[in-house]
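Report on the following structure.
A single protein chain has been omitted from the complex, and every remaining protein chain is retained in its original position.
Let's look at chain A:
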Amino acid sequence: MKFDTRTLILIAAAIVINIVGGQIAHFVKLPLYLDSVGTILVGILAGPWAGGIAGLLTNLVWGLILNPVAAAFAPVALVIGIAAGFLARAGWFKSWWQSIISGAIIAVPSTIIAVPIIVYMFGGVTGGGPDFAAAYLLAVGTSLIQSVAFSNLGINILDKALAALIAWVVASRLPTRLTSSFGFFSYSKA
């Protein structure tokens, strides 16, 4: 697998978009991650493998310079990029409503990968917003794995649907001279 220079630059820009997007979510104090807009954008423009690499490297670079805990979730980010690319290949990023549905679909495999990491490595908590929902579900008698899965799936559906919508808005507004070099983007044109 060898990417051309434009795709390499797109992946590098996506890594920055993901990390700074996470900081913006912190600015507005919402229980969202917003750290996968760049990954989904690469999936739409350049395909599943480029998207997967963008996700994987985001968390590894993030872990290297800002938050070592992020590196533990690198497999989750990889799956988000691959899923976005395959959904784009299937033509599920042609309109705003398809993008929202695609985001919700992406949330499912990403939660399936994230839950074992959260439960077995972090004891079921991450120190973030979903912990409150998980604690409530535990208090009403749900098991630990189910509580973590439901709370994270809920947040993930909202987060990934918004991320996919923003990625679609940006991709559909990019100038043709820029998108013409990404042949894969033709699958997402209406």
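Note that a contact is a pair of C-beta atoms (placed from the backbone, for glycine too) under 8 Å apart; a residue touches a chain by one contact, two chains touch by 3 or more; residues count from 1.
What we mean here is this: contacts and distances are computed from a predicted model.
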Chain excluded from display, named as in UniProt, from "2-hydroxyglutaryl-CoA dehydratase", "Energy-coupling factor transport system permease protein", "TOBE domain-containing protein" or "2,4-dienoyl-CoA reductase": "Energy-coupling factor transport system permease protein"
Among A:49, A:122 or A:150, residue touching the chain not depicted: A:122
Candidates A:57, A:83, A:114 or A:153 - the one touching the absent chain: A:57
Among A:74, A:87, A:114 or A:166, residue touching the chain not depicted: A:166
Missing-partner contacts on chain A, residue numbers: 2-3, 5-6, 8-13, 15-17, 19-21, 23-25, 27-30, 34, 37-38, 41, 53, 57, 61, 63-69, 71, 121-128, 131, 134-135, 138-139, 141, 144, 162, 166, 169-170, 173-174, 177-178, 181
